[in-house]
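With one protein chain withheld, the remaining protein chains of the complex are depicted in position.
Order as written gives the chain letters A and B; numbering starts at 1 within each chain.
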Amino acid sequence: MTSLFLNSRWPGLALLTVVVMALPAILPNAFYVDVAIRIAILAINGIALNLLMGYTGQISLGHAGFFGLGAYGSAVLTSHFGVPALLALLASAAFTAVIAYGVGRVILRLRGHYLAMATLGLGIIVSIVLTNEAAWTGGPDGMAVDGFTLFGFTPSGERQWYWVFAVLLVGTVVLAQNLIDSPAGRALQALHGSETAAAVAGISVRQRKIAVFVLSATVSAVLGSLTAHYSGYVNPGLAGFLQSVELVIIVVLGGMASIYGSVFGAVIMGVLPQVLAGYEGWDSVAFGVIMAAAMIFLPRGVVPSLTAWLRSPNRRRGEGAAC
Amino acid sequence: MSSELLQFILSGVTLGATYTLAALGFSMIYNASGVINFAQGEFIMVGGMAASFLTAAGVPLPLACVLGVMVAGVIGWLIERFAIAPARDAEVASIIIITIGVSMIVRGFTEILLGKGAYALPHFSGEAPIALAGATILPQSLWVLAVCALIVAGLGLFFGRTRIGKGVLATSYNRLAAQLVGVDVRKVLTLSFVLSAAIGAVGGVLVTPIATVSFDTGVMLGLKGFVAATLGGLGSGPGAVFGGLFLGLIEALTAGYISSSYKDAVPFVLVFIVLVLRPQGLLGAKPTDRI
Partner (left out) sequence: MMFVKKAMGTVCAAVMTVLVGQSPMPVQAADTVKIGSVLSLTGGAATLGDPELKTLQMYVEEANKTGGLLGRRIELVHYDDGSEPAKANGLIKRLLEDDKVDMLIGGTTTGASMAIYPLVEKAKIPFISLAGATVIAEPAKTWMFKISHHDRMVGEKVMADMKARGITSIGMLSDTSGYGQSARKEMQAVAQRLGVTIAVDETFNTKDTDVTAQLAKMKNNPAVKAIFVVSFGQGAIVATKNIAQLGITLPHYQAHGSASKEYIRLAGAAAEGVRLPAPALMVAAELPDNDPQKQISLDYAAAYEARYKTDLSPFGAYTRDAFFLWADAVKRAGGFDKAKVRDAIESTKGLAGTCGIVTMSAGDHLGLDVSAFKLVTVKNGAFVLAD
């Protein structure tokens, strides 16, 4: 039974869908719904980054930059130019994709820490531009963003927006799973194993890497646009270094190359700040301890370590003995 | 040379010396362990904070400075012992997260213990600026430059002449081979963490009289140190010196001649260009890939 569950993708998806459908009934007020939405946003962003990090082994310390480009693209286009929200979203996504393609072509040749440095720089440059071009972006204080209207429907309030992000989350999970199970996805996983081997097997390593980089950036940009409309406010911190680090934590904590791992990581990173709110100083310490401890004791991430444990024959024997 | 340009250069070199000390720490740890230590900036902060706190508490300045550096060294040792060593075989991303986690712990405890306020130290040799062809430099800046030069020279001797220094170098080239010829790799790792923590803290102590320090000072300095180390070539000692000075000069000249708003972006644009043209950094050795 256990292995059936672990090896098929449907039970996980069904469980996620059920949880997502049931949550609004349990959550007592708009604040909890807001937390759930923010978790969904983190999860989608985490999955996008995980496609890059987990399946191609490319680290990015600047991913929030793409999220920020999407958010500010929508904010600036709708407020300063009166562009309809959907059009603004598509334009920002396209713009981000072009940037990601241009940058990706150049930097994806780098490895390890050098790639980390380059992506870190990219994210910081984005947030510096957003901070300094105050005439357009409102500077460090940020700017207000109007609501989002699509086909005559304007989500308002947390509970309506919840469904927008819920659909997006489930959609992203399905998309990511399909991508991973496709021949292209298997090629991706080969990249992580060994680039040279993948190249020998006839996979165009560089193009695949760039394709994933662009896809990952675009998903984050779209998410950024919607988040901007949802929260009604954007500021450069959205694209900042800390935000990028938070995404990396979600991916690595949950488990590289594990989609549900990213969802799990997002739950932790979404709930923890709420639990620790009001304990300044200690929140930083607690976050640090959790991050470091998780990486030391569960280096492969929580979800993969857990599934490996569930699969291990030792545990089954133990289970049998207990019965 | 106009006095304005001279002033920019003097200010750039002082900044650069601070970045150099941060970058040296990055490079040393990278060499010994292949780890990029994102907590490097916190050593700078801890050095400055501890020395300031002790001075304020009545400890004589020289002793406070030495103690500040020692506190950072002990923290460096603790980090290596309890956070890095247990995660030997983890991936790059995991180790980066560990060091970021550690930096948050250090920052958090400093905030809890010493508060959010800013601290300063008295200048070591007075505050009267020294005039130099129309420009000025603080005696404290000379301290920064002189100590930085001493440390660089000292490290050169250490790595070139002493047995243990050579052991560190050997480990960075090939850990297994070093182990086989009798280098105690564990000791090398511990030493490199303690040493880079201490060097970072020296930087913090030296620059605090000029720049003041607070619990979150380390973040920006750490990032700049990382940029400087990458510019010069990760793991290269001369590279760290060159990268640090280069970065400081570029920042001062950008602020002076181009745009003070975008001077913080320039290092990152620069590192981008350098990485694309010369991925191993300006002075780094060409990396060899293991298959």
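Methods note: a residue touches a chain if its C-beta (ideal position, glycine included) is under 8 Å from a C-beta of that chain, and two chains touch if they have at least 3 such contacts.
Nothing here was measured: the structure is a model prediction, and the numbers come from that model.
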With respect to the chain omitted from the figure, which of A:Thr17, A:Gln189 or A:Ser231 is a touching residue?
-> A:Ser231
On chain A, the omitted chain is touched by residues 1-2, 4-5, 15, 19, 26, 28-32, 34-35, 38, 131-132, 134, 138-142, 144, 158, 231-235, 237-238, 267, 271, 274-275, 277-278, 280, 283-284, 310
Touch residues of chain B, complete complex, unshown partner | 3-4, 7-8, 10-12, 14-15, 18, 111, 115-120, 127, 129, 131, 135-138, 207, 210-212, 214, 216-217, 219-221, 252-253, 255-256, 260-261, 263-264
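Keep in mind that, in the parts below, only the chains that are shown with their structure count from here on.
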Footprint of chain B on chain A - complex, ascending = 53, 59, 61, 106-107, 109-114, 116-118, 120-122, 124-125, 128-129, 132, 194, 196, 241, 245, 248-249, 251-253, 256, 280-292, 295-296, 299
Which residues of chain B touch chain A in their complex?
-> 30, 36, 83, 86-87, 89-98, 100-109, 111-112, 223, 226-227, 230, 234, 261-262, 264-265, 268-269, 271-272, 275-276, 279, 287, 289, 291
